[in-house]
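The complex appears here minus one protein chain, its other protein chains still in place.
Residue numbering begins at 1 within each chain, and the chains themselves are lettered A, B, C and D in the order written.
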Amino acid sequence: MIRGRVIGKIWSSRRVDSMPGGALLEVETNDGGHLVAFDPLGCNTGEAVLITQGSVAAAYFTGRTAPIDALIIGSIDEEIPKKTRK
Amino acid sequence: MIRGRVIGKIWSSRRVDSMPGGALLEVETNDGGHLVAFDPLGCNTGEAVLITQGSVAAAYFTGRTAPIDALIIGSIDEEIPKKTRK
Amino acid sequence: MIRGRVIGKIWSSRRVDSMPGGALLEVETNDGGHLVAFDPLGCNTGEAVLITQGSVAAAYFTGRTAPIDALIIGSIDEEIPKKTRK
Amino acid sequence: MIRGRVIGKIWSSRRVDSMPGGALLEVETNDGGHLVAFDPLGCNTGEAVLITQGSVAAAYFTGRTAPIDALIIGSIDEEIPKKTRK
Partner (left out) sequence: MIRGRVIGKIWSSRRVDSMPGGALLEVETNDGGHLVAFDPLGCNTGEAVLITQGSVAAAYFTGRTAPIDALIIGSIDEEIPKKTRK
(Lines give C-alpha, C1' and ligand atoms only; values in the text may rest on other atoms or scores of the structure.)
Protein backbone atom coordinates (compact mmCIF):
# COMPACT_ATOMS: atom_id res chain seq x y z
CA MET A 1 0.00 0.00 0.00
CA ILE A 2 1.10 3.60 -0.18
CA ARG A 3 0.59 6.56 2.10
CA GLY A 4 -0.86 9.79 0.86
CA ARG A 5 -2.75 12.90 1.83
CA VAL A 6 -6.11 13.99 0.45
CA ILE A 7 -5.80 17.22 -1.54
CA GLY A 8 -9.20 17.49 -3.15
CA LYS A 9 -12.21 15.90 -4.75
CA ILE A 10 -12.84 14.97 -8.37
CA TRP A 11 -16.21 15.46 -10.04
CA SER A 12 -17.13 13.54 -13.14
CA SER A 13 -20.63 14.04 -14.53
CA ARG A 14 -20.00 12.04 -17.69
CA ARG A 15 -18.65 8.65 -16.79
CA VAL A 16 -19.02 4.94 -17.50
CA ASP A 17 -22.14 3.28 -16.05
CA SER A 18 -20.18 0.77 -14.00
CA MET A 19 -18.60 3.50 -11.85
CA PRO A 20 -19.77 3.01 -8.27
CA GLY A 21 -21.45 5.92 -6.51
CA GLY A 22 -19.20 7.59 -3.95
CA ALA A 23 -16.38 10.05 -3.58
CA LEU A 24 -13.31 10.13 -5.79
CA LEU A 25 -10.52 11.88 -3.92
CA GLU A 26 -7.31 13.30 -5.31
CA VAL A 27 -4.36 12.20 -3.22
CA GLU A 28 -0.74 13.29 -3.12
CA THR A 29 1.42 10.30 -2.27
CA ASN A 30 4.31 10.51 0.16
CA ASP A 31 6.74 10.12 -2.74
CA GLY A 32 5.25 13.19 -4.47
CA GLY A 33 3.03 11.48 -7.05
CA HIS A 34 -0.67 12.04 -7.56
CA LEU A 35 -3.55 9.64 -7.94
CA VAL A 36 -7.31 9.51 -7.64
CA ALA A 37 -8.78 6.96 -5.22
CA PHE A 38 -12.28 5.82 -4.37
CA ASP A 39 -13.12 6.68 -0.76
CA PRO A 40 -15.54 4.44 1.17
CA LEU A 41 -14.63 6.07 4.50
CA GLY A 42 -15.62 9.71 4.09
CA CYS A 43 -12.15 11.22 4.40
CA ASN A 44 -11.52 14.95 4.46
CA THR A 45 -9.06 17.16 2.66
CA GLY A 46 -5.75 17.10 4.54
CA GLU A 47 -6.32 13.65 5.99
CA ALA A 48 -3.52 11.07 5.83
CA VAL A 49 -4.71 7.89 4.14
CA LEU A 50 -3.59 4.41 3.16
CA ILE A 51 -4.26 3.34 -0.42
CA THR A 52 -4.35 -0.05 -2.11
CA GLN A 53 -4.01 -0.31 -5.87
CA GLY A 54 -4.72 -2.54 -8.84
CA SER A 55 -7.19 -5.40 -9.08
CA VAL A 56 -7.10 -5.62 -5.28
CA ALA A 57 -8.93 -2.28 -5.16
CA ALA A 58 -11.64 -3.47 -7.58
CA ALA A 59 -12.14 -6.69 -5.58
CA TYR A 60 -13.46 -4.56 -2.70
CA PHE A 61 -16.68 -4.14 -4.67
CA THR A 62 -18.21 -7.58 -4.20
CA GLY A 63 -20.83 -8.83 -6.63
CA ARG A 64 -20.05 -6.27 -9.30
CA THR A 65 -17.26 -5.24 -11.65
CA ALA A 66 -16.10 -1.76 -10.67
CA PRO A 67 -13.51 0.06 -12.81
CA ILE A 68 -11.63 1.20 -9.70
CA ASP A 69 -7.87 0.64 -9.42
CA ALA A 70 -7.17 2.71 -6.29
CA LEU A 71 -9.02 2.53 -2.97
CA ILE A 72 -8.60 4.26 0.37
CA ILE A 73 -8.57 1.42 2.91
CA GLY A 74 -7.76 3.39 6.04
CA SER A 75 -7.24 6.75 7.61
CA ILE A 76 -3.77 6.88 9.17
CA ASP A 77 -3.59 7.81 12.84
CA GLU A 78 -1.17 10.71 13.03
CA GLU A 79 -0.98 10.68 16.83
CA ILE A 80 -1.14 7.82 19.26
CA PRO A 81 -4.85 6.98 19.47
CA LYS A 82 -6.47 8.16 22.69
CA LYS A 83 -9.48 6.64 24.33
CA THR A 84 -11.36 9.85 23.77
CA ARG A 85 -10.87 9.59 20.04
CA LYS A 86 -13.92 8.21 18.39
CA MET B 1 -6.88 6.13 -11.07
CA ILE B 2 -4.87 8.88 -12.65
CA ARG B 3 -5.81 12.18 -14.21
CA GLY B 4 -4.75 13.11 -17.69
CA ARG B 5 -5.55 15.20 -20.69
CA VAL B 6 -6.30 13.90 -24.18
CA ILE B 7 -3.62 14.98 -26.65
CA GLY B 8 -4.49 12.94 -29.72
CA LYS B 9 -5.76 9.77 -31.29
CA ILE B 10 -3.89 6.62 -32.25
CA TRP B 11 -4.62 4.71 -35.44
CA SER B 12 -3.64 1.10 -35.80
CA SER B 13 -4.66 -0.66 -39.01
CA ARG B 14 -2.70 -3.82 -38.27
CA ARG B 15 -3.64 -5.11 -34.84
CA VAL B 16 -4.63 -8.25 -32.96
CA ASP B 17 -8.14 -9.56 -33.63
CA SER B 18 -9.22 -9.31 -30.01
CA MET B 19 -8.86 -5.51 -29.99
CA PRO B 20 -12.29 -3.99 -29.39
CA GLY B 21 -13.59 -1.45 -31.91
CA GLY B 22 -13.46 2.11 -30.60
CA ALA B 23 -11.15 5.03 -30.10
CA LEU B 24 -7.64 4.75 -28.69
CA LEU B 25 -6.65 8.13 -27.27
CA GLU B 26 -3.19 9.35 -26.36
CA VAL B 27 -3.23 10.95 -22.93
CA GLU B 28 -0.68 13.04 -21.07
CA THR B 29 -0.93 12.29 -17.38
CA ASN B 30 -0.78 14.98 -14.71
CA ASP B 31 2.65 13.73 -13.67
CA GLY B 32 3.98 14.21 -17.22
CA GLY B 33 3.85 10.64 -18.49
CA HIS B 34 2.10 9.39 -21.61
CA LEU B 35 -0.22 6.49 -22.20
CA VAL B 36 -2.83 5.26 -24.65
CA ALA B 37 -6.30 4.52 -23.29
CA PHE B 38 -9.46 3.04 -24.75
CA ASP B 39 -12.24 5.62 -24.78
CA PRO B 40 -15.87 4.47 -24.44
CA LEU B 41 -17.13 8.03 -23.81
CA GLY B 42 -16.23 9.92 -26.98
CA CYS B 43 -13.79 12.38 -25.42
CA ASN B 44 -12.18 15.21 -27.35
CA THR B 45 -8.64 16.46 -27.60
CA GLY B 46 -7.94 18.77 -24.67
CA GLU B 47 -10.49 17.10 -22.39
CA ALA B 48 -9.48 16.20 -18.82
CA VAL B 49 -10.09 12.53 -18.15
CA LEU B 50 -9.88 9.90 -15.42
CA ILE B 51 -8.11 6.65 -16.32
CA THR B 52 -8.12 3.23 -14.73
CA GLN B 53 -5.31 0.77 -15.49
CA GLY B 54 -4.40 -2.89 -15.47
CA SER B 55 -6.74 -5.88 -15.43
CA VAL B 56 -9.45 -3.59 -14.05
CA ALA B 57 -9.54 -1.86 -17.44
CA ALA B 58 -9.91 -5.16 -19.32
CA ALA B 59 -12.72 -6.29 -17.00
CA TYR B 60 -14.86 -3.46 -18.39
CA PHE B 61 -15.32 -5.54 -21.53
CA THR B 62 -17.77 -8.15 -20.25
CA GLY B 63 -18.10 -11.47 -22.04
CA ARG B 64 -14.85 -11.14 -23.95
CA THR B 65 -11.11 -10.93 -23.37
CA ALA B 66 -9.93 -7.51 -24.51
CA PRO B 67 -6.19 -6.70 -24.52
CA ILE B 68 -6.84 -3.29 -22.97
CA ASP B 69 -4.88 -2.17 -19.90
CA ALA B 70 -5.97 1.50 -19.77
CA LEU B 71 -9.54 2.81 -19.94
CA ILE B 72 -11.06 6.27 -19.71
CA ILE B 73 -13.79 5.95 -17.07
CA GLY B 74 -14.85 9.57 -16.78
CA SER B 75 -14.51 13.06 -18.10
CA ILE B 76 -13.42 15.36 -15.27
CA ASP B 77 -15.59 18.40 -14.60
CA GLU B 78 -13.24 21.36 -14.70
CA GLU B 79 -15.81 23.81 -13.33
CA ILE B 80 -18.50 23.34 -10.75
CA PRO B 81 -21.31 21.57 -12.62
CA LYS B 82 -24.26 23.85 -13.39
CA LYS B 83 -27.83 22.83 -13.82
CA THR B 84 -27.71 23.96 -17.40
CA ARG B 85 -24.91 21.51 -18.14
CA LYS B 86 -26.24 18.40 -19.71
CA MET C 1 -1.27 0.93 -23.23
CA ILE C 2 2.03 2.51 -24.07
CA ARG C 3 3.68 3.48 -27.33
CA GLY C 4 7.11 2.28 -28.25
CA ARG C 5 9.46 1.52 -31.09
CA VAL C 6 11.02 -1.86 -31.86
CA ILE C 7 14.80 -1.75 -31.42
CA GLY C 8 15.75 -5.41 -31.66
CA LYS C 9 15.01 -9.03 -31.01
CA ILE C 10 15.78 -11.17 -27.97
CA TRP C 11 16.94 -14.76 -28.25
CA SER C 12 16.59 -17.14 -25.34
CA SER C 13 17.65 -20.75 -25.92
CA ARG C 14 17.26 -21.76 -22.29
CA ARG C 15 13.81 -20.83 -21.06
CA VAL C 16 10.80 -22.11 -19.16
CA ASP C 17 8.65 -24.67 -21.00
CA SER C 18 5.50 -22.58 -20.81
CA MET C 19 7.00 -19.81 -22.97
CA PRO C 20 4.96 -19.60 -26.18
CA GLY C 21 6.79 -19.89 -29.50
CA GLY C 22 7.14 -16.57 -31.29
CA ALA C 23 9.21 -13.44 -31.38
CA LEU C 24 10.29 -11.49 -28.31
CA LEU C 25 11.05 -7.91 -29.34
CA GLU C 26 12.94 -5.29 -27.42
CA VAL C 27 11.04 -2.02 -27.41
CA GLU C 28 12.01 1.49 -26.39
CA THR C 29 8.98 3.23 -24.95
CA ASN C 30 8.09 6.83 -25.76
CA ASP C 31 9.06 7.84 -22.24
CA GLY C 32 12.56 6.39 -22.71
CA GLY C 33 12.16 3.07 -20.87
CA HIS C 34 12.88 -0.38 -22.26
CA LEU C 35 10.88 -3.57 -22.22
CA VAL C 36 10.59 -6.88 -24.01
CA ALA C 37 7.23 -7.75 -25.57
CA PHE C 38 5.80 -10.81 -27.28
CA ASP C 39 4.96 -10.02 -30.89
CA PRO C 40 2.09 -11.88 -32.59
CA LEU C 41 2.06 -9.48 -35.56
CA GLY C 42 5.50 -9.86 -37.14
CA CYS C 43 6.74 -6.33 -36.50
CA ASN C 44 10.07 -5.04 -37.79
CA THR C 45 12.87 -3.09 -36.18
CA GLY C 46 11.99 0.61 -36.27
CA GLU C 47 8.25 0.02 -36.30
CA ALA C 48 6.03 2.01 -33.91
CA VAL C 49 3.93 -0.31 -31.78
CA LEU C 50 1.24 -0.31 -29.10
CA ILE C 51 1.89 -2.49 -26.05
CA THR C 52 -0.41 -3.84 -23.37
CA GLN C 53 1.05 -5.03 -20.06
CA GLY C 54 0.35 -7.23 -17.06
CA SER C 55 -2.14 -10.08 -16.77
CA VAL C 56 -4.01 -8.57 -19.71
CA ALA C 57 -1.08 -9.57 -21.94
CA ALA C 58 -1.09 -13.17 -20.65
CA ALA C 59 -4.86 -13.45 -21.18
CA TYR C 60 -4.26 -13.14 -24.94
CA PHE C 61 -3.02 -16.72 -24.88
CA THR C 62 -6.32 -18.56 -24.53
CA GLY C 63 -6.39 -22.09 -23.16
CA ARG C 64 -2.90 -21.95 -21.71
CA THR C 65 -0.92 -20.13 -19.04
CA ALA C 66 1.76 -18.08 -20.76
CA PRO C 67 4.37 -16.23 -18.66
CA ILE C 68 4.03 -13.12 -20.84
CA ASP C 69 3.45 -9.70 -19.22
CA ALA C 70 3.90 -7.48 -22.29
CA LEU C 71 2.25 -7.93 -25.71
CA ILE C 72 2.32 -5.94 -28.92
CA ILE C 73 -1.34 -5.45 -29.81
CA GLY C 74 -0.97 -3.14 -32.78
CA SER C 75 1.34 -1.46 -35.21
CA ILE C 76 0.79 2.29 -35.03
CA ASP C 77 0.00 4.06 -38.30
CA GLU C 78 2.53 6.86 -38.57
CA GLU C 79 0.81 8.52 -41.53
CA ILE C 80 -2.85 8.87 -42.37
CA PRO C 81 -3.82 5.45 -43.76
CA LYS C 82 -4.26 5.46 -47.54
CA LYS C 83 -6.45 3.16 -49.51
CA THR C 84 -3.37 1.75 -51.18
CA ARG C 85 -1.99 0.64 -47.86
CA LYS C 86 -2.68 -2.99 -47.28
CA MET D 1 9.87 -9.00 -5.35
CA ILE D 2 11.68 -6.04 -3.91
CA ARG D 3 13.99 -5.65 -0.94
CA GLY D 4 13.36 -3.12 1.75
CA ARG D 5 13.97 -2.23 5.35
CA VAL D 6 11.30 -1.73 7.99
CA ILE D 7 11.25 1.87 9.22
CA GLY D 8 8.09 1.96 11.30
CA LYS D 9 4.54 0.88 11.92
CA ILE D 10 1.28 2.36 10.65
CA TRP D 11 -1.80 2.64 12.83
CA SER D 12 -5.21 3.01 11.31
CA SER D 13 -8.18 3.07 13.67
CA ARG D 14 -10.71 3.96 11.00
CA ARG D 15 -10.44 1.48 8.16
CA VAL D 16 -12.47 -0.75 5.85
CA ASP D 17 -13.96 -3.86 7.43
CA SER D 18 -12.19 -6.26 5.08
CA MET D 19 -8.76 -5.23 6.36
CA PRO D 20 -7.15 -8.28 7.99
CA GLY D 21 -5.94 -7.96 11.57
CA GLY D 22 -2.16 -7.71 11.83
CA ALA D 23 0.71 -5.31 11.52
CA LEU D 24 1.10 -2.78 8.72
CA LEU D 25 4.77 -1.86 8.42
CA GLU D 26 6.27 1.09 6.63
CA VAL D 27 9.19 -0.03 4.48
CA GLU D 28 11.89 1.89 2.66
CA THR D 29 12.78 0.02 -0.52
CA ASN D 30 16.35 -0.43 -1.71
CA ASP D 31 15.69 1.99 -4.54
CA GLY D 32 14.62 4.71 -2.09
CA GLY D 33 10.84 4.45 -2.38
CA HIS D 34 8.38 3.92 0.44
CA LEU D 35 5.49 1.54 0.84
CA VAL D 36 3.32 -0.01 3.51
CA ALA D 37 3.20 -3.81 3.67
CA PHE D 38 1.22 -6.33 5.69
CA ASP D 39 3.52 -8.34 7.94
CA PRO D 40 2.58 -11.93 8.84
CA LEU D 41 6.06 -12.66 10.25
CA GLY D 42 6.44 -10.23 13.15
CA CYS D 43 9.34 -8.21 11.74
CA ASN D 44 11.08 -5.46 13.68
CA THR D 45 12.12 -1.96 12.78
CA GLY D 46 15.48 -2.10 10.99
CA GLU D 47 14.93 -5.60 9.66
CA ALA D 48 15.64 -6.33 5.97
CA VAL D 49 12.60 -7.84 4.28
CA LEU D 50 11.39 -9.22 0.98
CA ILE D 51 8.08 -7.86 -0.34
CA THR D 52 5.67 -9.15 -2.95
CA GLN D 53 3.14 -6.78 -4.52
CA GLY D 54 -0.17 -6.64 -6.34
CA SER D 55 -2.87 -9.30 -6.50
CA VAL D 56 -0.23 -11.87 -5.53
CA ALA D 57 -0.10 -10.26 -2.07
CA ALA D 58 -3.90 -10.44 -1.66
CA ALA D 59 -3.95 -14.10 -2.72
CA TYR D 60 -2.00 -14.95 0.44
CA PHE D 61 -5.23 -14.47 2.39
CA THR D 62 -7.05 -17.65 1.44
CA GLY D 63 -10.83 -17.83 1.75
CA ARG D 64 -11.32 -14.08 1.99
CA THR D 65 -10.86 -10.94 -0.07
CA ALA D 66 -8.23 -8.78 1.63
CA PRO D 67 -7.47 -5.27 0.30
CA ILE D 68 -3.73 -5.85 0.65
CA ASP D 69 -1.39 -5.15 -2.28
CA ALA D 70 1.98 -5.50 -0.50
CA LEU D 71 3.08 -8.39 1.74
CA ILE D 72 6.27 -9.21 3.57
CA ILE D 73 7.08 -12.79 2.52
CA GLY D 74 10.47 -13.17 4.16
CA SER D 75 13.08 -11.70 6.42
CA ILE D 76 16.35 -11.45 4.52
CA ASP D 77 19.38 -13.10 6.12
CA GLU D 78 22.03 -10.42 6.29
CA GLU D 79 24.81 -12.83 7.25
CA ILE D 80 25.45 -16.38 6.14
CA PRO D 81 23.05 -18.47 8.25
CA LYS D 82 24.80 -20.43 10.99
CA LYS D 83 23.60 -23.66 12.49
CA THR D 84 23.18 -21.94 15.80
CA ARG D 85 20.70 -19.49 14.29
CA LYS D 86 17.22 -20.51 14.98
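General remarks:
In this text, a residue touches a chain if its C-beta (ideal position, glycine included) is under 8 Å from a C-beta of that chain, and two chains touch if they have at least 3 such contacts.
Note that the structure is predicted; figures quoted are calculated from it, not measured.
Within the entire complex, the positions of chain C that touch the omitted partner chain are 10-16, 18-19, 24, 26, 33-37, 54-55, 57-58, 65-70.
Although one chain is not shown, part of chain D still touches it, namely residues 1-3, 30-31, 40-41, 50, 52-57, 59-60, 62, 71, 73-77, 80-81, 85.
Here is the rule we use: only the chains that are shown with their structure count from here on.
Traced through touching neighbours, the fewest hops from chain B to chain D number 2.
At the interface between chain B and chain C, under half of the residue numbers appear on both sides, which makes the contact a different-residue one. Between the Cα centres of chain A and chain B there is a gap of 21 Å. Looking at chain D, residues 55 sit in touch with two or more other chains. Taken as a contact graph, with one node per protein chain and an edge wherever two chains touch, the assembly forms an open path, each chain linked only to its neighbours along a line.
Contact annotation for chain pairs lists A-B, A-D, B-C, with touch applied as defined.
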